[in-house]
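Shown below is the structure under consideration.
As you look at this complex, bear in mind that one protein chain is not there, while each of the others sits in place.
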Amino acid sequence: MSWGLATIFLFGSVVGLFALGLPVAFAFLGVNALGAVIWLGGEAGLSQLVRNGVISITSFSLTPIPFFILMGEVLLHTGVAMKAIDAIDRLIWRVPGRLAVVAVIAGTVFSAISGSTIATTALLGSLLLPDMLRRGYHPNMAMGPIMAIGGVDMLIPPSALTVLLGSLAGISISQLLIAGIVPGMLLSALFVGYIVLRAWLDPALAPSFEGEVVAGWARWRPLVVYVMPLVLIFVIVILAMSAGWATPTESAAVGAVATVAVAWLYRALTPDNLMKSLMGTAAISGIILFIIVGATTFAQILAFSGATNGMVALIRDAQISPMAALLGMLTILLLLGCFIDQVSMMLITLPFFMPLVQLYGFDPVWFGVLFLICMQLGLLTPPFGMLLFTMKGVAPGHITMCQIYRAATPYVVFGLGLLVLVTVWPPIATWLPRVLLGK
Amino acid sequence: QELTIKAVSAFPEGTFNSKNFESFIQRINAAGKGVLQINYIGGPKAIPSFEVGNAVRTGVVEIANVTGAFYTTIMPEADALKLAQIPVAEQRKNGAIEYINSIWNAKANAYYLARVVDGTPFHIYLNKPIDKPDLKGLKLRVTPVYRDFFQALGATVVQTAPGEVYAALERGVVDGYGWPITGIFDLGWHEKTKFRVDPGFYNAEVSILVNLDAWKKMTDAQRALLQKEALTAEAMNADYARDIAEDTRKQAAAGIKTIAFDAANTKKYLDTAYATGWKGVIDKSPEHGPKLRQLISKK
Partner (left out) sequence: MSRAYTGLIRLCGIAAALLLGVVAVLVSFDVVVRNIGLGTFPWIVEVSEYSLPLATFLIAPWLLHRGEHVRIDMVLTALPGPLARLVARAADLLGLAISAVFLFYGIRVIRDSMGLDSLVIKTMVFPEWWLFLPVPFCFALLAIEFARRLRMSFWP
């Protein structure tokens, strides 16, 4: 089978099975089984597929996912989160769409702790979403910002994916990490602006829900009392990492245990809500990890079919101008982002892209940031977007996948805007590392 | 009757550990028109690094570039190759390769074709100075390759995902790590490293394995071509001297200072390295361990 045919066959059958309503993970597994028979050599290939599937999630770098979800679930089920949100809310009650704004700001702050985008979305989703929906927020207004900020997390250090990109691509990791800060902050500022504007234009999207206006100590007291636990957890996690006590992964576990401890100190913990939190954690993690099993092995089949090498060779061998080559590479990334996960995107494209970057003399840090933005978009683009699925995992049952796609759309547009902006004006990415690290 | 076989590497394409294998493939494909062609699928994007050994064993791929530490599950003896103190050319002469091949045939269903990374030592990299081979009170990031050795020197060992080593060094979660003399620049770790302990120990190993069934089915011409280019690849191991010199220079330029011990301590350091290394192998393979030790250690 030629690589073109293989590409159409693989992507086509995945989309077809998605459309049948087969759960995403099973759709991948089904196509993978077919692919293993065709390209991995029949029976031995199917056995290898089973092994690769188990290996794909036997990874220490994925363990922060359940830990961060556990943090969110405990804060949610013990009611600690709700009180804190109320308290913050009281402070900025004049801001239209304030819970959504809280989500973006809390998410941006949280990005500075979390190295995992999925974990951030899961945490904020399980923490804020039920409350927003209960308050009558439109699903678009409730879910969009949370998913969008999960993507921003990747740009703001620490970020496991940025470190991985730096080491796979041979780009200076410290420069790349710092280069992500300005685009990340810019994006989250754009999000806040957009949310406030939308909520101001159409108050029905985010109903204001507080009649009484409190002033003085009454306004500040809840902040001190109820936001303290969150600050405490935050400080513990940050301290564990910055004092060199724990790796980022380990500090996620420390944070989860600290959250349980804090909930207990606040007399909010019961055996019942602890069990509920654990069950919720296992369910959301299970949903996400099961999809990762399918998606990772799909990318492997894609490699064996020749589809990935073929696609990228197409650009490599076309004699084109640097700008056209750049656009070609970004287009491939955006297309791949619709179907596969971020780690596979890097493994598949970098061996071909980095020589091109060198050939055309692109600034690798600049290219790295463009690559990061494409990956961030891939988290949000249908049909396969890890953050979309994470949101589906944490959202109440009545929310459809379609609603989730719609909620993400404006933020995808902003992400594309940022991509264009950084492409035509590189200093957005390259200025800060130059100032901070010299060169 | 041109035959096309599938190849994977346990290391990403274009990186240090894949280079020699990739040029081997190019030479085969250039010289093998009408005889043998290799379809290079790629690095870990195709088969996870720790599954490459199994993929060769079962014939999912016919040929692969992989290090022993990645398939000790199938055969614990794979771990012994890092302990070689004589170059592969000498191993071919003294019967070591023949013996290795017989074990690999029986246990991994693989033909041991060539060693394509040889003569590249491992080092301990630190952020705190030491003056004798004593790592007490230091936290070191390890892989199974040198865990026993570091523990024997008193280190507290920490396992992390490769992507987290940078952050762990930056924040002092670990005080150092083990790695070959080459490659720390690829990972950016030089930005967070202060010292390198000399001399190096062990011998980083990457080899080409061929599925044994596929090997047996090949014609004499196909096997001869593979074997000829395998020897060329092994001869090219001499080029690593240049990489080693280059990375050593770059490390100095990046401000990484060297720590060296006096003669007695150096001997103690290396003796501990090889004693713990061989103990690990022989414990798990009393059958082949001692013979391997005799064949690939310095006389």
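Read from first to last, the chains carry the letters A and B; within each, the first residue is number 1.
Simple rule for what comes next: a residue touches a chain if its C-beta (ideal position, glycine included) is under 8 Å from a C-beta of that chain, and two chains touch if they have at least 3 such contacts.
Fair warning: this is a prediction, and the values are worked out from it, not measured in the lab.
Enquirer: Among A:Trp220, A:Trp245 or A:Trp431, exactly one should touch the missing chain; which is it?
Expert: Final answer for the missing-chain contact: A:Trp245.
Enquirer: One chain isn't shown here. Among A:Pro66, A:Gly306 or A:Pro364, which residue touches it?
Expert: Residue touching the absent chain, from the options given: A:Pro66.
Enquirer: Pick out which of A:Phe290, A:Phe353 or A:Tyr411 touches the chain that's been left out of the picture.
Expert: Reading the full complex, the residue touching the unseen chain is A:Phe290.
Enquirer: Which residue numbers on chain B touch the omitted chain?
Expert: Given the touch definition above, chain B has residues 72-74, 76, 137, 139, 144, 147, 156-160, 284 touching the missing chain.
Enquirer: Take the complete complex as the reference. Which residues in chain A touch the chain that isn't displayed?
Expert: 17-26, 29-30, 33, 43, 46-47, 49-51, 53-54, 57-60, 62-63, 66-67, 70, 240, 245-246, 249-251, 253-254, 256-257, 275, 278-279, 281-283, 285-287, 289-291, 293, 382-383, 389, 392-393, 397, 400-402
To be clear about the criterion, only the chains that are shown with their structure count from here on.
Enquirer: When the centre of a chain is set as the mean of its C-alpha atoms, what distance in Å lies between chain A and chain B?
Expert: Taking the average C-alpha coordinate of chain A and of chain B, the gap between them is 35 Å.
Enquirer: In their shared complex, at which residues does chain A touch chain B?
Expert: 40-41, 44-45, 47-48, 51-52, 55-56, 59-61, 115, 158, 160, 163-164, 166-168, 170, 172-174, 241-250, 299-300, 303-304, 308-309, 344, 347-348, 350-351, 354-355
Enquirer: How about chain B: which of its residues touch chain A in the complex?
Expert: Residues of chain B touching chain A: 6, 12-14, 41-48, 50-51, 54-55, 58-60, 158-164, 166-168, 171-173, 186-188, 191.
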